[in-house]
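The structure appears below as structure tokens.
The complex appears here minus one protein chain, its other protein chains still in place.
The first chain written gets the first letter, and so on, giving A and B; residue counts start at 1 in each chain.
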Amino acid sequence: MNDLISLNHGSGGKLSRDLIEKVFAKKFSISEPLTDSAILINKGFTLAFTTDSYVVDPIFFPGGNIGKLAVCGTVNDLAVSGAVPKYLSASFIIEEGFPVNDLRTIAESMAAEALLAGVRIVTGDTKVVEKGKCDKLFITTSGIGLLDPDLEHISTAKRIKEGDKLIINGPIGNHAIAVLGAREKLNFNTPVVSDCASLNRLINNVLQQCNKIHFMRDVTRGGLATILNELSGMTRFGIMLNEDSIPVDEPVRGLCELLGFDPLYLANEGKILIAVGAGEETKVLNLLRSDPLGKESEIIGEIVPDKRSSVVLKTTIGGKRIVDLLSGQQLPRIC
Amino acid sequence: MCLSIPARIMSIDGSTAEVSAGGAIFKAGLQMIENARVGDYVLLHAGFAIQKIDEKEALKAIKLFEEIDEII
Partner (left out) sequence: MKYISEYRNEDLVKKLIALINKSVRRDYTFMEVCGGHTDAIRRFGIPSLLPENIKLISGPGCPICVTGRDFIDKAILYSRMHDAIICTFGDLVRVPGSSSSLEKEKAAGGDIMIVLSALEALEVARTNSKKKIIFLGIGFETTAPGTAVSIEIAQKDNIQNFFLLCAHKIMPPAMETLIKEGTKLDGFICPGHVATITGSDIFNFIAERHKLSCVVSGFEPTDILQSIFMLIQQVNQKKAEVEIQYSRAVTHKGNVIAQKHMSQVFETCDELWRGFGVISDSGLKLRRNYEKYDVEKIMPLNIKFEEEDSLCICGDILRGLKTPDECPLFSIECVPENPTGACMVSNEGACNTWYKYRQYE
């Protein structure tokens, strides 16, 4: 194969087949014959189905790359709905001139992550566009998961009650800062690594052993503040957050202090917010902490009665302020 | 606009230092500081160290807070 992708790779002819077979199908272990759609038979299960596009800049960053992100993000979207992720599709829009070796690295990352998560990438598409028509590489992944109907409330928050405790599985803001640090245009070095990870096994473990899980959502663009506002908006309750309990790594905190960011609004790619009924929070916390992806889990707040459905932060010095839906910072193309 | 933050000098190369703010490393111009040494804490603002943090004064302030019990 050539070193660089050319427009011919997107024409549908032999070069297209070469690209799909030698770079993608081989890595994803998709066997012959390659057909237009993948037929997947399951008996008597509700399907969860999601899709997401990934345009992160830069493509490679500490802790991952656009491919790993494309698998984790979609796996997590299925898992936080209570579903067991099974199958992904992967579509690639590639800019003319993109190095094939980079594509191989990205495909390898995707394969490795899919293996870790126990999902299969079963179908996909590639398109090549002229130089300048897309920024190096865009990926879209769709995912199907099998959902136990008893867990439908996890994403709709129907069972949220006053006194429910809110838990996060580790420090926030790492992904946003790692990506920001990798963009050469801003001049600093940071030891921060993206938290990008598939959380389905962690989540499944909790769901299997606990029966008071009332809500879950993954905390991506817009950060923790956005998810919490969505939750309080979906229910008729308010949220009281404890700033001291919210884990933030020191370099992330340092950068936020210097650049004026609020960690509550920074993007994550390996964090989930869980609402658990009072009485079961310690069990959930211990389960999470026994997993490498949850070892720094903390109880960060609780559901409270509040006519205005506000998210209120008790600050580190004991003051109180509202955490609004609106983000403080918009970091573009962070995922 | 950047805010100012206390940062620790990690290394010095002529009139530029590498400073650490909680682990994030920045370059800082030392043109406004005299006798900067590795280990000193400085106020970092817009790419410059604008002042050394006076450790004695900092400790005095903390001590003063702790003595407030007697006043109240």
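By definition in this document, contacts are C-beta pairs under 8 Å (C-beta built on N, C-alpha and C of every residue); 3 or more make two chains touch, one makes a residue touch a chain.
Predicted, not measured: the structure shown is a model, and the values here were computed from it.
The hidden chain, counted over the whole complex, makes contact with A, B. Across A:Lys68, A:Lys86 or A:Arg253, the residue that sits in touch with the chain not pictured is A:Arg253. In the full complex, chain A touches the hidden chain at residues 185-188, 244, 250, 253-254, 257, 259-260, 262, 310, 312-313, 315-322, 324, 326, 328, 330.
Interface with the hidden chain, as seen from chain B, comprises residues 1-6, 8, 21-22, 26-27, 29, 31-34, 41, 43, 45-48, 50-51, 53-55, 57-58, 60-62, 64-66, 68-69, 71-72.
Criterion: only the chains that are shown with their structure count from here on.
Separation between the centroids of chain A and chain B, computed from CA atoms only, is 37 Å. Per the touch definition, chain B reaches chain A in the complex via residues 1-3, 5, 7, 20-27, 44.
Chain A makes touch with chain B in their complex at residues 187-192, 249-251, 253-255, 257-260.
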